[in-house]
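In what follows, a structure is listed as C-alpha cells, so that the remarks can point back to it.
Every protein chain of the complex appears in place save one, which is left out.
Order of writing sets the labels: A, B, C and D. Residues in every chain begin at 1.
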Amino acid sequence: MNLSTVIGIALGIILVVGAIFLGGNAIIFLSIQSIMIVLGGTLAGTFVSFSLSDLKKIPSLLKIAFTDNDIDSDSIIEILVNLAKKARREGLLTLEQDIQEIDDPYLEKGIQLVVDGTEPELVKDIMETKLAYMEGRHSLGKGIFDKMGQLSPAFGMIGTLIGLIQMLSELDDPSKLGSGMAVALITTLYGAFLANLFFIPLANKLKVKSQEEVLIKELMIEGILSIQAGENPRIIEEKLQAFLSKEQPGEEASEEQVDTSRVVGENA
Amino acid sequence: MNLSTVIGIALGIILVVGAIFLGGNAIIFLSIQSIMIVLGGTLAGTFVSFSLSDLKKIPSLLKIAFTDNDIDSDSIIEILVNLAKKARREGLLTLEQDIQEIDDPYLEKGIQLVVDGTEPELVKDIMETKLAYMEGRHSLGKGIFDKMGQLSPAFGMIGTLIGLIQMLSELDDPSKLGSGMAVALITTLYGAFLANLFFIPLANKLKVKSQEEVLIKELMIEGILSIQAGENPRIIEEKLQAFLSKEQPGEEASEEQVDTSRVVGENA
Amino acid sequence: MNLSTVIGIALGIILVVGAIFLGGNAIIFLSIQSIMIVLGGTLAGTFVSFSLSDLKKIPSLLKIAFTDNDIDSDSIIEILVNLAKKARREGLLTLEQDIQEIDDPYLEKGIQLVVDGTEPELVKDIMETKLAYMEGRHSLGKGIFDKMGQLSPAFGMIGTLIGLIQMLSELDDPSKLGSGMAVALITTLYGAFLANLFFIPLANKLKVKSQEEVLIKELMIEGILSIQAGENPRIIEEKLQAFLSKEQPGEEASEEQVDTSRVVGENA
Amino acid sequence: MNLSTVIGIALGIILVVGAIFLGGNAIIFLSIQSIMIVLGGTLAGTFVSFSLSDLKKIPSLLKIAFTDNDIDSDSIIEILVNLAKKARREGLLTLEQDIQEIDDPYLEKGIQLVVDGTEPELVKDIMETKLAYMEGRHSLGKGIFDKMGQLSPAFGMIGTLIGLIQMLSELDDPSKLGSGMAVALITTLYGAFLANLFFIPLANKLKVKSQEEVLIKELMIEGILSIQAGENPRIIEEKLQAFLSKEQPGEEASEEQVDTSRVVGENA
Partner (left out) sequence: MNLSTVIGIALGIILVVGAIFLGGNAIIFLSIQSIMIVLGGTLAGTFVSFSLSDLKKIPSLLKIAFTDNDIDSDSIIEILVNLAKKARREGLLTLEQDIQEIDDPYLEKGIQLVVDGTEPELVKDIMETKLAYMEGRHSLGKGIFDKMGQLSPAFGMIGTLIGLIQMLSELDDPSKLGSGMAVALITTLYGAFLANLFFIPLANKLKVKSQEEVLIKELMIEGILSIQAGENPRIIEEKLQAFLSKEQPGEEASEEQVDTSRVVGENA
C-alpha cells in the first residue's frame, strides 16, 4: 500500500470534514445534485477526451497510485551484478537457468534476448522501444487525471452558475439571497476539493512513479547490455551506481572511493 | 462510432439540463442572444485565428472525433509478418499482388515503394516525411478546438459584461438586480459549458487519436523497412510487439518468453 | 485579402455591437477614457516589451494577417519538377534563363546558388540559415500580438480598478453604485474584446501562416537540393508530394499508386 | 537610451495618472502602506527566489533595458569581411594589428584565438561555450523580472485581502463599506500596474535584446571560423547575410541576385 497516498487522502478528508463539522450545521454541505454535476460532468468531459479503452485503465491507474513499487533498485543492481559474474565465469548461455527466478518481466525479457544470442543492437533497440512506449502509456494515464483535475473545478463553476441563475431569477425575498448563494457555492467547493485532493495530486503521483520505473528500466538496459558485452562485474556495478548516486557528501565520498579503487584496480 | 465521445456528450447534457429542470423555471436558461454572442464570438475569433481552408476541416475533424479508428494494431502486425514471410519465400516483387488487399493507404504506399525497388533510404525518407507532416496537420486540427475552448469562456465573459453594464446603468429599481444578473450570467454559463464539454475534450480526443495513429504508422515504417531488409519474420514480429507491449506482468511474461525463445532460436 | 480574417472580425464586431444595441442605451458603452487606458496602456506595455524597430513591423504584420499567401504548393512542385526536367536534359547552367520567371525570391535565390555552381553543402547551409532566421523573425512578430493579447485584459482590469476606487470612495448615494460600476466595467469589456477578437487570434493567424510558409520553404530546399543532385524528376515529385500528402484515403490511394508505379518504374 | 522603453513607461504613467486625475480626488490613490506591501512583498519574494549575487545584477539589468545595443549587424559583417580579405591577402597572423580596433570583446577574443593559432575545433568550442553560458545568464536576468511580475499582483491581492478583512470585521456602519473597499482595492491596482507596465514588459525586453545579441554572436562565430578556414570573403559575406535576410521581396530579390552572381562567379 502506498502509505503517502493513503495518509494524504485521509488527512485531507479529516481536515476539511472537520472544519465543516466545527462550523455546525454540516448537513447543508451535502448535496446530491452538486455531486452529480461535478462528478458526472467531470466524467462526461473525460469520456469525450479519451477513448473507452483508455478509460478502462482508470481502476488499474488508481491501483498503481495506491500501491507501492516493490522494486528495489539496490537489489536490481545486485541481481545484475550476480548475473554478470556468472556470465563471465560460465558463459552467457548458463543465465537461462536464472531467468525463472527474475521477478521483473522486463528484465527477464532482456536476459532472455541475451541468452538467445540476439545481436546487441537489436536487444538495445527492442528494450528501448518497449521503454519508450511504456513511457507513452504512463503519460496517457497521468493525462487522464490531469484532465479530470482541470474539468472538475470547471464543472464546479458550471454548477454554481446554474444555482446562482436559478436563485437570482426567482429572488423575491432578498433575505433568501444568503442561503441561495450558500447552496450554489457548494458545487464550486466540491470541484475544488476533488481537483486539489484527488485528481491533480494523483496525476503527480503517477508521474513520479513513472519516473522511478523509467529510471529502474534504464538501469536494467545498461546492465543487460554490459552483461552481454562481457564487462567486468565491478565496472558494471560502478556504472549502475551512477544512476542512483546519493548526495550525502560525507559518507558517500569515503565509501565510493574504496569501491572504486577495488573495482578499477582489478580491471586495470 | 466513437462510443466514449457519444456517451460523454450525452451524459454531460443530461446532467446539466437535468440540474436546470430540477431547479424549475428552466425557460430562463434559454437565451438566443447569449448563444449568438458565445457561439458567434467563438466562431469569429476562430475565423481570425485560422485560414478558411483550415476551418473547412472542422466537419471532418468532428467526424474523426465521433468515429472509431478501425485499425487494429494486432492485425497490422499480422499483415506485416505475413508479407515478410511471403517476401522471404517468394521475393519482394511478389508482394505486388497483395497491395490491392491492403486497406490502409499509408501501408499500401510503403509496400508499393518497396515493390518498385526504391532504395531503403528513400523509402524511409518519404514515409517519415509523410508521417511528420501528417502529425503537423493533426496538431493544427487539435489547435482549432483548443482555440475554441479558449475563446468560448472569453466571449461568455464578454456577454456577461455587456449584460451587467446594461443592467447596472439602468438600475432604478434595486429589486430587479437579481433577475438582471441572472440573465447576464447565462452567457458565462454557455461559454464554460461549451468549452468544458465540447471544445477542450474534443481537442484532447483528437490528440489521443493522433498519437494512436502515429504509433501505428511508426510500427508500419519499422515493418516495411524490415521486410525490405529481408529480416526474419519472427524477429520482425518481436520488434513490432515492442511498440505495443502490454503491462500485465503475469501473462505477458510467460507468453512473450515462449515467443522469444521460438523466434530467436530459429534466428540463431 | 485573407477572407477568414475579414469575415471573423466583421462577424465579431456585428455580434457584440448588435448585442449592445439590442439592449438599448448603447451610448453608455462608448468611453473615450476607457479606450485610452486600454489601448494606450497596451501600447505602452508593448513599447516597453519590444524595440522600436520591432514595433515598426506592426503595420506589415497586420498586412500579412489580412492578405493571402498567393503561393500555391502544387504550382511550386510543378515549377521545381519542370526545372529538374530541364536541368537533366540541358544541364544545370541553363536554369539561369528561368530564374527571372520565378516569383518567389527565396526559390530564386536557391536556384541562383545552384546555377552559380555553389557546393551543395553550402547551398543547404545558406538556405537553412535563411529559413531558421525567418522563423525567428516570424515568431517575434507573433510574440508582439501575443503580448498585446496579454496586456490588454490587464489594462482593462487596471482601468476598472481605477473606476471602482473613484466611485466607491465618493459613494454618498448608494443608488449611484449601479451606474458607477457600469462605467467601471466598460474598461474590462474593452480589454477582453480587444484581446479575444483581435490580438490573440491575430497572433495565431501569424503562427499558422508562418507554418505554411516554412512548409513551402522546406519543400523548396528539398527540391533545390534534389535538382542539384540531378535526381530523377519523378522521384523528386514523389518526395515533394510527401510534404503535402492529403488524407482522403480513397482517392489518394489509387491516384498516388499510379504515380508511384510510373515514377519508380522509370527510375529502376 | 532605449527609446521604446522610455516612451512606453512615460506613456503608461501619463495615461494611468491622467485617468486618475480626470476622476478628481486623486489623493485617495496615494497609499504608502499599499506601496510598502506590494513593492516590499515583491522584493521579499524575489530575495527568497534568487541569490544575493543575482539580485545585485538588477541595476545593470535595468541599464540594459533602458539603453540601446550599439552593435550594428551590418558593420559587424563589414568588419568580418574586411578581416577575411586581409587574412587571405596577407595571412592570418597580420590580423593581430587589427584586434585593438575591434570594439566588441567577444569578437576580439575570437580573432585573438585565431591569430594565436588555436585549433578550429577548440576555437568553436570556446566561443560556443561562452555563448551558451551567456544565454544562461541572460535567461536568469529575464527570470528575475518574470518572477517580480508574478509576485507583484499576488502581493497586491494579499494587501487587498488584509484591507478587506480589517474593514469587514469592523463594519458597524454599512455606509463606510464603499470607502473601505476603495482603500483595499488600491493595493491590487498597484500590483497590477507594476506587473503590466514594468516587470512583465521589462522581462520581455531583456529576452528580445538577448536574442539579438545571440544572433550577432552566432554570426561572429560563423565569420571567425570562416576566416580561419580561409574561405572566399564574398562567400563569407553571402553566408553572413543569410542570418539577417530581410523580407522585402522586391528589393531584396534583385539586390541579392546581383551580389550572388558576383560572389559566386569569382569563387567558381
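Keep in mind that, in the parts below, a residue touches a chain if its C-beta (ideal position, glycine included) is under 8 Å from a C-beta of that chain, and two chains touch if they have at least 3 such contacts.
Note that the coordinates shown come from a computational prediction; the quantities given were computed from them, not determined experimentally.
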item	value
Contacting the left-out chain in the complete assembly, out of A:80, A:151 or A:186	A:186
Absent chain, residues of chain A that touch it	2-5, 7-9, 11-12, 15-16, 18-20, 22-25, 28-29, 175, 178-179, 181-183, 185-186, 188-189, 192-193, 195-198, 200-202, 204-205, 208-209, 211-212, 215, 235, 238-239, 242-245, 247, 249, 252-253, 256-257, 260-261, 263-265, 267-268
Hidden partner interface residues of chain D, rising order	33, 36-37, 40-41, 43-52, 54-55, 99, 104-105, 108-109, 112-113, 116-118, 122, 125-127, 129-130, 133-134, 136-137, 140, 143, 147, 150-151, 154-155, 157-159, 161-171, 174, 177
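As a working rule, only the chains that are shown with their structure count from here on.
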Contact clusters after notional removal of chain C: A, B | D
item	value
Proportion of interface numbers common to chain A and chain B (over half same, under half different)	different
Relative orientation of copies chain A and chain D, as a Cα rotation angle in degrees, nearest 5	145
Rounded Å distance between chain C and chain D, as computed from the means of their C-alpha atoms	25
Touching two or more other chains - residues of chain A	none
Touch-based graph of the chains, sorted into line, ring, star, complete or other	line
